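Of the protein chains in this complex, one is absent; all others appear in place.
Labels A and B are assigned to the chains in the order they are written; within every chain, residues are numbered from 1.
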Amino acid sequence: MLKLTPSKKRLILFIIFGWILLILSNQVGDLKLYQGSFVATYALAITSIILLTGYSGQLSLGQSALMAVGAYAGALAIFNVGLHPVIGLFVAALVAGVFGLLLGLIVARLSGPYLAGTTLALAVSLPTLANQFPILGAEEGVPFDVGSAPARFGEDFSQYKWQFWIASLAALIMVWFIANLLTSRYGRTYKALRDNPVAAELSGINVGQVKVGAFAISSGVAGLSGALLAVLISGVSPSAFPLSLSFALLGGAVVTGVYSLKGVILGGLVLVAIPEIADSLVSRIGGSEGFTISLPGFLVSALLILAVVFAPNGPGSLIKRKHHKK
Amino acid sequence: MIRNKSMRRASLVSTIVVTGAMLLSTLPAQAATPGVTATGIKLGISSPLTGSAGLSYGKVPGAMKAYFNYINANGGVYGRKITLVSRDDKYLPVRAATETTNLILKDNVFALVGALGTATHAKAYKAAALAAKNVPDLFVNTGFSGFTNQVKYPTTFMVLPTYAMEAKVIAKAIKDNFPGQPSVLIAQDDEFGTDGVAGFTAAGHKFSAPNVLYPQGYFSTAGRDAAVITSLKGLLAAAPGSKPVIVLFGTTDVTAALLKAATDAGVEKSFTWYAGSVGADANTLLALGVKSTTIDGVVSASFMPDAKDLTDPYVKQFVDINTKYNKDIAFDNYVLAAMNSAMLTVQALRAAGKDLTREGVMSAIETKGAKFASAGLVPLGYSATSRIGYNGYWVSQLNAKGEGKPFGGKLVVYTTDSGAGAVTVSTFVRPTMPKNGIPTNS
Partner (left out) sequence: MSEFITAVLTSLSSGAIYALMSIALVLVWRSTRVINFAQAGQAVLTTYIGYDIVQKTGSYWIALAGAVISGAVIGAVIDRFFMRPIFKRVNSGPIVMIAPVAATLGLLGIIQALIGFKWGLTNQSIEAPVSTNGIKVLGSAIAFSKFNLLVLVFVSVAVLLLTLLFQRTNIGLALRASAYSPEIARLSGIKVDTVRTLGWAIAGASSGLAGMLYIPGAFLYPNAMDLLLVFGFIAAVIGGLESLFGAVAGAMVLAFAINFATTYISPKLFFPTAFIVLVLVLLVRPAGLFAAKMSRKA
């Protein structure tokens, strides 16, 4: 009988999930594939937040900036240097990771609101850099073209299915990688760091190094998700990564449990579902232009506050409490 | 990791539930032609409703809806009522991409009309797979000549003259009316501005100083405008006694920012301002804070009658429709242009016949579009090989009231192409307006 270690179990789970997605993708229409790609992308971005904030305890508001870095890097690699799109995705993660490393070196010693505020400043200033360098194309941006599906899949292979495949595959691989990371001793180290930095230091953990490492890896993940987002909107430009994206991602992470990876898909679904829910609410009860456009933001913010107050450990803890009441 | 079994189960369950809900909420299977039923036609538009460009273009969807409602009240198109789904893209390319995709995938529109913006629509066209899905992209609200490329944009029909055409007409106007004066071009730093630059080059017009590319972004700090004014002052210093012609090729908020900066610096009367048609709407400029004394004398180009000219039958008819169907919205050049495009759209839908298909409406415009009735004072250029709408301009001058009157008092219409063709005076006579503004073509 094969010994099924947790990590083997996880691998099998991910592979099965991947196959399910593949089969599903042939059944559903373009709209669901389009939305599904966003779910995968957001889930991946939320993963980076869980690693950084949930595990290593560093609250950063700058994920949108790191996503932008990855997106630009990948786009330029494909468009200007002519690399293959898959390599472009690698480049996105790598460049964002290196950027995160440098950033981490600067900000890792900060904590709490200092870190939050500094990453906030980063999130606001970084996208504007795109206007400084003509090669970045300013508001028109740089196209991120993963091309169409290989010819052998047939001419009718929808562009949206192709993007869904790419987004899901990239997300699955990366999330699996991070899941392994978090259950390894690195994950335990992060948690020790988060819960009691002094004790961690005393037990020999190099707090600074670990923090910077977490920052770097998280940034790499964010960079990849930024590149995937650029695929979906067919290009990268400063307005694609506004501050509100950072807020929404943080909201999604907290609402679905920032301390565990299990909720990331749900988080992605929530972020995609909220504008839909807002849309149907508006068509039900009507409303002005301002109402329609502001409603999703309102819902995300309200959810964020409610989650922090009532379910800080994710929705699972709500069920757990009920369980205990029995 | 969630160690606790019940917590893990809860998360898993909620994930499955939400996924299932989203999958199950798929709409029922669509009719053969999306957006068309026995009783209705659904059209879509992605344009800026909010944001800086929303100030001028925000009225467009509402004005089009008003005209469509008028037609619906008068029998619709062969009995089908037209609905227009409008989505806000804030003039941002990425939002245009997502909103246009939503129009196709979620709203299942039959065709797009009046898509706005060069960079915005170029990105949206690709992201929403309009070519692959063969979605008609009618009467786009931009003059970027790239959209006439039928290989890249097989379903797109322009309506505005291209910016290259406008540049050539402006170049001729400067040569004819302001001979010997130095000139400078300030263009928006994107495909729109670049198109204009190319047009001036094609016209062989030499500017006296390097072009100023005005960055297009959501920040316009005073420092940036002041820097432009400083360089303009340098032009004055280099050619004393002259009154340089400054060509402003940008949207209204860009034009307004620069005019205001010039007024603040006290130099607005030292130049002749030539505002490209996109940025010259007097009402918007006034609303953005430009003084009427500054606007007085600004030269511009147009291909439509002025919205304040009630002696024009088209204008009068549209004003009537606006009063009845678009209450509380002041009639201006944007409303005029929007209703004009709506009228063209109705004629295109009619020309495609009762059996309405996407292919049908596109070939209808190709074969019959050049003869469509419209308010434009220049001809329409649609044919089997050309997707160009209007192909010319007349030179106008604004007065302090914001009215655009023919420059020099006499209306002269110039037509040209986007390439190296000459600019010629045209003898075009506009088709008579259909009775009550309700097309009856087929």
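As a convention for this text, contacts are C-beta pairs under 8 Å (C-beta built on N, C-alpha and C of every residue); 3 or more make two chains touch, one makes a residue touch a chain.
Everything numeric here is computed off the predicted structure, so don't read it as measured data.
Of the options A:I23, A:L202, A:I285 or A:V309, the residue whose C-beta touches the omitted chain is A:V309.
For chain B, the list of residues touching the undisplayed chain reads 50-52, 54-55, 58, 219, 221-224, 226-227, 264-266, 289. Although one chain is hidden here, its contacts on chain A can still be listed: residues 53-54, 57, 59, 61, 106-107, 109-114, 116-118, 120-122, 124-125, 128-129, 131-132, 194-195, 243-244, 247, 250-251, 254, 258-259, 287-291, 293-295, 297-298, 300-302, 304-305, 307-309, 312-313.
The rule is simple: only the chains that are shown with their structure count from here on.
Averaged C-alpha coordinates put the centre of chain A at 36 Å from the centre of chain B.
Chain contact summary for the complex, chain A toward chain B: residues 24, 28-32, 34-35, 128, 131, 138-141, 143, 158-160, 179, 182-183, 232-235, 237-240, 256-257, 260-263, 265-266, 269-270, 273, 276, 289, 293, 314-320, 323. Those residues of chain B whose C-beta lies close enough to touch chain A in the complex are 1-2, 4, 6-12, 14-15, 18-19, 22-23, 26, 49-50, 88, 92-95, 97-98, 101, 105-106, 119, 123, 126-127, 129, 132, 189-191, 215-219.
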